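This is the structure I want to talk about, given as structure tokens.
Just one protein chain is left out here, and the rest sit where they should.
Up next is chain A:
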Amino acid sequence: MTDAVLSPIAEPTPIALGEWLPWAVFGGLLALLALYFVGSEQGATSLIKGMYVHEFVHDGRHLLGFPCH
């Protein structure tokens, strides 16, 4: 049993592109949107009025390396 768990899978088989693509579009868009709000909203560009988002994630933005202000 232990051997069966630890032994490598004989040959990694690729995941079909047809299964991958919808997830990639969905997950990719979600991730980019999240990164946009952490990194650039109310900095270089602004979708929501004011500076609240910018000020709230201010320290994270600086420490994660985004140009902040």
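By definition in this document, a residue touches a chain if its C-beta (ideal position, glycine included) is under 8 Å from a C-beta of that chain, and two chains touch if they have at least 3 such contacts; residues count from 1.
Operating definition for what follows: contacts and distances are computed from a predicted model.
Of the candidates "Probable septum site-determining protein MinC", "Aminomethyltransferase", "Putative cobalt transporter CbtA" or "NusG domain II-containing protein", the chain left out of this view carries the UniProt protein name "Putative cobalt transporter CbtA".
Contact between chain A and the unshown chain involves residues 4-5, 8-9, 11-15, 19-20, 23-24, 27-28, 30-32, 34-35, 37-40, 43-44, 50-52, 55-69.
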